[in-house]
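A single protein chain has been removed from this complex, and every other one stays in its place.
== chain A ==
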Amino acid sequence: MAGVAVSTTINGDNVEYLCQPDETLLDVLRDRLGLTGAKEGCGTGDCGACSVILDDRLVCSCLVLGAEAEGRNVETIEGMAHGDKLHPLQQKFLEHAALQCGICTPGFLMAAKDLLAKNPDPTEEEIRFGLAGNLCRCTGYDKIVRAVQDAVSEMKAA
């Protein structure tokens, strides 16, 4: 079966790939491009572990076809840090121990990044609401919310 030829932008780089018509963007990222930061939790859009930003919208990459990325702009967790310098959200997740097993973390970070891009000073309720599409079975969420709040303070001061 011939693949679909796709030309897209991922984390600022032009990327071209061939994928199957029914192959998800998540599978393309992980299996074809070696970008394994996005995780497959449920594969049905319920857990948010595969969250990426597609043209400024947070989406589950498991519910996007690889073919749909043609001509669009994809941001993944791999583009979040600048070289060795972590994004404030990443730094605060470490400081607050806002993860245990870590499977959900890339998705939470992308969701938090998207949230702060649209609302730089969210209330606790807005943070919890903004991250409601991401499931974590380890932390109980509190440390994640604290980490985001701390990152907000730091980013405002910067």
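Here, contacts are C-beta pairs under 8 Å (C-beta built on N, C-alpha and C of every residue); 3 or more make two chains touch, one makes a residue touch a chain; residues count from 1.
Criterion: contacts and distances are computed from a predicted model.
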Complex member absent from the view - protein name from UniProt, among "Oligopeptide transport system permease protein OppB", "Membrane protein", "Oxidoreductase" or "Putative ABC transporter substrate-binding protein": "Oxidoreductase"
Per the touch definition above, residue among A:L63, A:L86, A:I103 or A:C138 touching the missing chain: A:L63
Per the touch definition above, residue among A:G48, A:P106 or A:P122 touching the missing chain: A:G48
Absent-chain interface as seen on chain A, which is shown: 1, 4, 20-22, 24, 43-46, 48, 51, 54, 57-60, 62-65, 67-68, 70, 111, 114, 129-130, 132-134
